[in-house]
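As structure tokens, the structure follows; a few thoughts come after it.
Removed from the display is one protein chain of the complex; every other protein chain stays in position.
The block that comes next holds chain A.
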Amino acid sequence: MLTYIGRRLLYMVPTVILISMVAFVIIQLPPGDYLTALAAQLSQQGQSLDHAQLVTLEHRYGLGQPIYVQYGKWIWAILSHGDFGQSFEWNRPVSALVSQRLPMTIVLGFTTVIFTWIVAFPVGIYSAIRQYSPGDYVATTLTFLGVAVPNFLIALVLMYLGYRFFGLTVGGLFSPDFENAGWNLGKLLDLFSHLWVPVVVLGAAGAAGLVRTLRANLLDELHMPYVVAARARGVPERRLLFRYPLRVALNPFISTIGWVLPTLVSGEIVVAQVLSLPTTGPLLLESLESQDMYLAGSLILIVSVLTVVGTLISDICLAWLDPRVRLRYK
């Protein structure tokens, strides 16, 4: 097991390095460099950079030096003291901005994954063991829809319905009263009363996909000779199901976090924009629109690395559950 984790961690290193390179390239893509943009912005406000500041900044970002030096300085600042650079749109360090938004993103992602499981598990099992029953048809139709409807459209429709029929403004994660309040029980409850909308919207596609996988896997498994043999020996149906086929069919449940997470993060951006959630998504969009590249690049880096870490965790869980996975890497 430890060898497996070690190997998996080693595999992660090149991935993370590659991600950081891609993020850095995105930072560098827009024409002009950070300093020109900053100087332009300051002069707009009637200020100007004095020479000393200019030199410090130039040194800090390694501007004017070869690209790999700039990359090195950027990554070193992040690794050594968590300095992601400065957002000139907000005039604050990127790390401060990100740490403000990131927890909500993680809470949202985590809750959504849990929600997906809770929904997909019973529905998937039901539609497999009652194949071609009315319930199965309903579930299958819903999963087809869940995969086909872009999740921001669900959000839009929900918002419209809430507004049209209940006079509600669905959106945000907190009521205005709690927006700036400190954390207490009231705020927590308020958060949960808002959180379900984005969770349902985001979880729909993932849950639909999971139901389909679970159904397909379980159906394959249920017709295996060993199941027939066990049934012939009089093993009760319930025990028969839970004993082996379900355990085998559950594997993709764990491993799919690997692909649920990337789609979740992608979906989160659009949905958060529609529902105006205080997560990283809208921040990333704003920063890209205003070409606030250090913020944008850092967000892409952080979100991608988090996804990779999430995938790693799911892989480790899978290896823990399934000896075949763990032994393959021996």
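The rule we apply is simple: contacts are C-beta pairs under 8 Å (C-beta built on N, C-alpha and C of every residue); 3 or more make two chains touch, one makes a residue touch a chain; residues count from 1.
Just so we're on the same page, contacts and distances are computed from a predicted model.
Student: Mind telling me which option in "Aerotolerance regulator N-terminal domain-containing protein", "Fumarate reductase iron-sulfur subunit", "Peptide ABC transporter permease" or "sn-glycerol-3-phosphate dehydrogenase subunit C" is what UniProt lists for the chain we can't see?
Tutor: Protein name of the absent chain (UniProt record): "Peptide ABC transporter permease".
Student: In the full complex, which of A:57, A:75 or A:147 touches the chain missing from this view?
Tutor: Going through A:57, A:75 or A:147 one by one, A:147 is the residue touching the chain not shown.
Student: Thinking of the whole complex, not just what is shown, which of A:78, A:139, A:159 or A:250 touches the missing chain?
Tutor: A:159
Student: Which residues does chain A use to touch the chain missing from this display?
Tutor: 11, 14-15, 18-19, 22-23, 26, 29-31, 144-145, 147-150, 152-153, 156-157, 159-160, 163-164, 169, 171, 258-259, 261-267, 269-270, 273-274, 284-285, 288-289, 291, 296-297, 299-300, 303-304, 307-308, 311
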